[in-house]
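Heads up: the structure comes next, in structure tokens.
Removed: one protein chain of the complex. Kept in place: all other protein chains.
Naming follows writing order (A, B and C), and every chain is counted from residue 1.
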Amino acid sequence: MPGGRHHLQIPGPTNVPERVLRALAAPTIDHRGPEFAALALDLLERLKPVFGTRGPVIVYPSSGTGAWEAALVNTLSPGDRVLACETGHFATLWRDMAERLGLRVEFLPGDWRHGADPDAIGARLAADRGHDVAAVMVVHNETSTGVRSRVADVRAAMDRAGHPALLLVDTISSLASMDYGHDEWGVDVTVGCSQKGLMLPPGLGFNAVSGKALDAARTARLPRSYWDWEPILAANRDGHFPYTPPTNLLYGLREALALLEEEGLPAVFARHDRHAAATRSAVRAWGLDILCADPREYSSSLTAVLLPEPYDAGKVRRVILERFDMSLGTGLGRLAGRVFRIGHLGHFDDLSLAGTLCGVEMGLAAAGVPIERGGVTAALTSLEAS
Amino acid sequence: MPGGRHHLQIPGPTNVPERVLRALAAPTIDHRGPEFAALALDLLERLKPVFGTRGPVIVYPSSGTGAWEAALVNTLSPGDRVLACETGHFATLWRDMAERLGLRVEFLPGDWRHGADPDAIGARLAADRGHDVAAVMVVHNETSTGVRSRVADVRAAMDRAGHPALLLVDTISSLASMDYGHDEWGVDVTVGCSQKGLMLPPGLGFNAVSGKALDAARTARLPRSYWDWEPILAANRDGHFPYTPPTNLLYGLREALALLEEEGLPAVFARHDRHAAATRSAVRAWGLDILCADPREYSSSLTAVLLPEPYDAGKVRRVILERFDMSLGTGLGRLAGRVFRIGHLGHFDDLSLAGTLCGVEMGLAAAGVPIERGGVTAALTSLEAS
Amino acid sequence: MPGGRHHLQIPGPTNVPERVLRALAAPTIDHRGPEFAALALDLLERLKPVFGTRGPVIVYPSSGTGAWEAALVNTLSPGDRVLACETGHFATLWRDMAERLGLRVEFLPGDWRHGADPDAIGARLAADRGHDVAAVMVVHNETSTGVRSRVADVRAAMDRAGHPALLLVDTISSLASMDYGHDEWGVDVTVGCSQKGLMLPPGLGFNAVSGKALDAARTARLPRSYWDWEPILAANRDGHFPYTPPTNLLYGLREALALLEEEGLPAVFARHDRHAAATRSAVRAWGLDILCADPREYSSSLTAVLLPEPYDAGKVRRVILERFDMSLGTGLGRLAGRVFRIGHLGHFDDLSLAGTLCGVEMGLAAAGVPIERGGVTAALTSLEAS
Partner (left out) sequence: MPGGRHHLQIPGPTNVPERVLRALAAPTIDHRGPEFAALALDLLERLKPVFGTRGPVIVYPSSGTGAWEAALVNTLSPGDRVLACETGHFATLWRDMAERLGLRVEFLPGDWRHGADPDAIGARLAADRGHDVAAVMVVHNETSTGVRSRVADVRAAMDRAGHPALLLVDTISSLASMDYGHDEWGVDVTVGCSQKGLMLPPGLGFNAVSGKALDAARTARLPRSYWDWEPILAANRDGHFPYTPPTNLLYGLREALALLEEEGLPAVFARHDRHAAATRSAVRAWGLDILCADPREYSSSLTAVLLPEPYDAGKVRRVILERFDMSLGTGLGRLAGRVFRIGHLGHFDDLSLAGTLCGVEMGLAAAGVPIERGGVTAALTSLEAS
């Protein structure tokens, strides 16, 4: 459908602001020269508030998946036991990765409609008298379901259990979109990436790292080289990297951080909360179900919509792509065909959200899903009230 | 209002597609070299269908206003009488220009809610036994009012009157958005520019020129140099220009023409018709008046909305700019404060229109204008039905 | 010749810095909105030092040729007598323009190897007891010859003659490259453009205007509308324009002015002087003639090289374009085939100059022109000594 722009409303990669896109196109410079060092030192400092940390943030030329691997290989040893929570497709992929790397993963079962269960984690750790569990892996915002895990509550449960396990948290689709406190919540490794709330193209992975995680890294024995924090932190001290950094994505990062700073992180989070609420108003008005079953756990960066039987979410997405040139997120894993996901994160505003919801409403109707037509109206009412 | 993009919904300049923006950023080349000549020859040919002509199209480094001046100084002589039609603010400006250049303008009065009146023109010309009137000036799509003049009917009226006057037509805000036939409608000079339907930044002015206009140019005596068609046409023959052409805007033009060709001009026009119809559905559902009084004359590229007394259109625009980062067109000349104008032309699509109308609806409400809230719903219904 | 970049060493358009190119690609905004007004007010102020003036600078969407026309039509009346100086091809074109606009031009003859002759101008004006001459037209830096006219000396000669004629000066290829003082030298209208020392693509024309010129405009009777200073100055007061300004070129202008300000205008001029001296060292070492016959009048932005009979400068340019992907300026008008011109202005540096001269030296040899091979060596010596 020509005539306008593509509407990229998957929950990441997100619409990259034109200021960031133009920043990407600056000439690559010598990564060993003084101009680069100044850039790197500046970025490494300005990244910290985005993670809610005063400690170091490590930047990888990688996807977010690489940053997951980095979190594991820097802190754990072959055969270590880790506790993971089945919150959805990405939690499952992370579990699989841990197993491939030689860890023994205990996977607390879940229904893909709830976040990680702090009580279940607490109970499991309390039972682990020998402190056999080396780490707990939690996905803050499960991109496949639109469910937010209550990380602070998980931390509290771990503390109540008096258990020394590390807390590793995936913020792939919540970073820079939803309130997050690496330091405040006692997270040991926070895993992030560039192409969601940070409004960049894919290609950067992040680890925010606690002192306890750095201690763990000293004795962790999983083989590591590319992901090894130590040489990176050493080189970062004067603005360098142990291998060639992805310079042009760093140019983009500088611009993206400027955008976040201009708006202010609290305003960024409030904007996402507001858009998520309006989106849920629309879904309810259509008479459809929000996949996330617990209102305390609603994601502010995406909403997964559950279709009634026998309607096919894949067909809805295809119709919307063809008619309105809008991409929505597909149902992943066991949710294939059952849900579609609306990304409302990153570089986004009221009118873009309104246009998105108009497209979903028209697309649902065109695909033959029986809905009430008041979704857009409900969303506007929600936007106007907040 | 940070967090997203600016929504540029004035009736031009329009949202420039990112493909065009990136094309603008290519390095400037030697305008006397072979690569430039190939570019120019290609563009001059591909511009013709946009004007509906097989004759030459002249490209100026200028605004559209410059192309107006070019149309006058190439065809007319000091003291010539011309007939113009008061369709709105821009028709009035064009009248003023003609007077400043030393022409005697007869201005057929209008109420700014109708297009040029073919019957009045025909009557005036029929009365002009001495063929004193050298040219008729018509604005095809009056940007200040959203009214389309029926150019083919004007031509027919001139023919019926058997009058030899030239027909000069401004297509500033209709070119490449609304059906237009320079050759078919017997227009002598068509005036256009880059920053509306052509989806470019401002900086290019155009004249499409009939054989009769070229003949007139041979004897026209208004002083001219920069605007003179003759040296331009001579230099264009091998892809050159008599003075330095605006190379980077021509790069953008190449990309913009490619976009139009990919969609196809009939589809482009149909898209604009459809979006205009949906917009009018919204305006009616809000209970507001469309400025254009004659449905035969609705513009497809913009809609001017008339507010009831005592509501101030300027306030509506300010509220919408502040809350939703969307620019709408202001009321110009005698319409100041009375109307705002919604541009729905150029690089545009259903969801962008939907977002625009959501913003207008919320903005009208926020500005305290009493409206019915069903505008967006009506617009979606209109879009879905067509 | 693929594998690298094109080397654009004509005397304009010049190599546009990538910062400027990227700035061009920002989204077009509403030219009636507050963001645009702030941009315009800022630019109009920052342009002044580039012209060496505290008075207004007028910006046209046009080529430099348009700015010539503006200088004439704002200050002169039909039949006015003007005095011009035959310094080369562009002086001749400007003469032709003045004649086409209905002025009576007296053309002081020249040999295309010298600048305007202050003594001859002074003598002619002294003889003009009736003050019949309304204006003197001088090309500061004749782009076709690489000769700089001594504008301050022209002014002094006019003053000595006690003649009230206006002084109109073309700085097309010297602006922002060579020292210039609109106010200090008592120039009335300075004509400039974007695509040379200002390092922008073509598309902007400029007039810097003295109070005396503004006075003249009040009574000047050449028809004018597009070029009319008065409505532009009136609209500029609050950052607007009477017709749609070329927004994206203005974005580029903002970046170009930043580059000039970062380097500092005196440093910019010194750089051009230094590169011109090195270029002349190379030309002399090759045993070729510099077209400019008077060392006081050497241009700092380009050097025209005169070939001995029977060698064809066109062939040299073709060989260099084919082998080294470098464009040089052609011989214009009566110099066709006799000279080629090396542009060393704008966004330029020592190594780019060195590469340019290496290409010229190899190209001359490849084209069979008998030269000494020490040109590059001489240029490096010159660069190292300064």
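We adopt the following convention: a residue touches a chain if its C-beta (ideal position, glycine included) is under 8 Å from a C-beta of that chain, and two chains touch if they have at least 3 such contacts.
Just so it is clear, the model here is predicted, and its values are computed rather than measured.
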**Fill in**
Touching the missing chain are A, B, C
**Option from A:15, A:171, A:207 or A:356 whose C-beta touches the chain left out** = A:15
**Prompt:** Of C:104, C:284, C:315 or C:347, which residue touches the hidden chain?
**Reply:** C:347
**Asked** Of the residues in chain C, which ones touch the absent chain?
**Response** 1-5, 7, 17-18, 21, 25, 259, 262-263, 267-268, 271, 323-326, 347-356, 358-359, 361-362, 365-366, 373, 376-377, 380, 383-384
**Fill in**
Residue positions on chain A contacting the omitted chain are 5-6, 8, 10, 12-16, 21-22, 24-33, 61-66, 69, 78, 96-97, 100-102, 193, 195, 201-203, 222-226, 228, 242-249, 321, 327, 330
**Request:** Over the whole complex, note the residues of chain B touching the chain we left out.
**Result:** 18-19, 22, 25-27
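Quick note on the criterion: only the chains that are shown with their structure count from here on.
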**Prompt:** Roughly how many whole angstrom separate the Cα centroids of chain B and chain C?
**Reply:** 34
**Request:** Would you mind listing the residues of chain C that make contact with two or more other chains?
**Result:** 22, 25-27
